[in-house]
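Input: one structure, supplied below.
Other chains of the complex are left out, but the ones given are in their true place.
So that you can tell them apart, the chains are marked A and B in the order they are listed, and the count of residues begins at 1 in each.
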Amino acid sequence: MHAALSKWSQLANSNALLGFIDVTLRGCAQVMFQNNPLTGLLFFAAIFVGAFAEGNPAVAFGSVLGTVAATFTGMHLKDQTSWKAGLFGYNGCLVGVGLPTFLEVTPIVWLCIILGGVVSVIVTICIADILKTWKVAALTAPFVLVTWTMLLASYAFGGLNSHALPLPNLPHDLVAHTPDLLDGIDVFHATFYGISEVFLMSTVVGSLLFLAGLAVSSLWAALFGLVGSLLAVLVASLLLGEQSAINNGLYAFSAVLTAIALGSTFNKPRLRVLIYTLIGVIFTVFVQGALNTVLAPVGIPTLTMPFVLASWLFLVPNKDVMPSHRQ
Amino acid sequence: MHAALSKWSQLANSNALLGFIDVTLRGCAQVMFQNNPLTGLLFFAAIFVGAFAEGNPAVAFGSVLGTVAATFTGMHLKDQTSWKAGLFGYNGCLVGVGLPTFLEVTPIVWLCIILGGVVSVIVTICIADILKTWKVAALTAPFVLVTWTMLLASYAFGGLNSHALPLPNLPHDLVAHTPDLLDGIDVFHATFYGISEVFLMSTVVGSLLFLAGLAVSSLWAALFGLVGSLLAVLVASLLLGEQSAINNGLYAFSAVLTAIALGSTFNKPRLRVLIYTLIGVIFTVFVQGALNTVLAPVGIPTLTMPFVLASWLFLVPNKDVMPSHRQ
């Protein structure tokens, strides 16, 4: 596999089109922080499996269109190192997944995916410029902000119609009906759906492909992702969150990303990092619940914002907390 | 005209009162980024025309009071270069326009205009201090934040009563009734009202005075403002926004400012800038729709926040995007 990858790299370097495809694949892989075209290929495969299984193929084509639009935009920027690593592509990929998931697919939505892909690159530079003072990455914030803007705008524009947005509503106290822990919770499915819900879909086969994509690039990332998902399911169950939400992985997908980010991407795995990551994952579940409440009156989903907020919170103090950064 | 202006400058430099008037006029002109007392004079004329035409003269007197309060406060600060350019005055001007537009005019509201003018200067320094790390200006954020605070507070205080605030409401999906593009849209009025709605009023004569004020200082600014307004009207129509909102210029006024800021104030006009500005204007329309939805439950208007957010977003990455900044 290593030989095949270096063969591919050679090809990608010698041909402009193959080079563009290489960066597009890396863009998809960067959704879970991997700079690896094979990971991107497996991720795209997972997206197509999930989208067709859920009967919404526009999500799959949208992910390709969004990644391509963003990658094409990034090609014209100065920072070609980031571009080659796929760092201008992943938010466009998620915009392309997000819009057709929640909006009725019309020609205007395809235009919005292209515009969203382009603007996601501008938001990426903007946030990266702001955050570099504190040495923290933009994460998926550009995806969330662009998609939120367009989903919120869909309430104001007759040309954008909701497909699956939550109805705007004042928050209600959730009354727990099951006093028994894990009663009614399907831990297996909830954990695996947590992986695929990073791309807004519930699919076990897709999740296995996503995990395979992680594993070919980093075994630690795959492990942290899976453990993060499981821990989040258990914490949400202990707190008696809504069963269907837990079972669909909706309390776990942000935790998956928090776990990979804190545990393997921005720190080297070791005991102190493990404890820090576990606290971060647990807190992500609270942030998920809190954002669900905050967004209820405006009728939009949290997307991966709980991950973004919790990870920024735990990454900024990194150097003050981690002794390994001393040297 | 040039001779008259330099004669005026001489007078303003030699007399404290005339100097203060000069800075107050520049303060008004800075609402649309111009450092020119004649522009300010024409803008004040436009405000008086519009306010009296709409039967709410308090708006006109408020604009003068707010600009004077803010200019007076700024006079006591160290940064006299910014003060002389009117950069401490424009937010006070807009606070003075905004409060009597939305609140019943009582003695307390006049006090609030004075307080708001004073605090707008403090917010201006605060935001400028924060944003100078990224070389971006405060724009009209101080006006928006101070006015939002007071309008939101009006719900909590019996001494401040709403005059024209939107009723707090959960967002509803807008159902489009006209499938035909531009059906029911008055492009001419919508475009011109877009100019005057920067000052929260719908007046064609006022708009012509605002454009004249821009033109005496910068023809590019006048051109970009007008084109930005037209483009925003077309985009909002394509997205099937609410007709009365479009026709009153409510989707265009933030775009006017985005167009002037991105196209002529912070960049030199050229092709790459033009494309960047057009994308910025289009995205401003989405931000306008999104903020309308977000603010619906708390019953306040967006004011120029869509402009502020979109322009910050497009201005921070400026140096990474624009080749002209390389040198």
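Keep this in mind: contacts are C-beta pairs under 8 Å (C-beta built on N, C-alpha and C of every residue); 3 or more make two chains touch, one makes a residue touch a chain.
This is a predicted model, so every value here is computed, not measured.
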item: Assembly copy number, counted for this structure file with 2 shown; value: 3
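The rule is simple: only the chains that are shown with their structure count from here on.
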item: Distance between the centres, which are taken as Cα means, of chain B and chain A, whole angstrom; value: 36
item: Touching residues on chain A, where the partner in the complex is chain B; value: 77-79, 108, 115, 118-119, 122-123, 125-126, 129-130, 133, 148-150, 152-162, 168-170, 297-299
item: Chain B - residues contacting chain A, complex; value: 133-134, 170-177, 236, 238-242, 279, 282-283, 286-294, 296-297, 312-314, 316-317, 320-321, 326
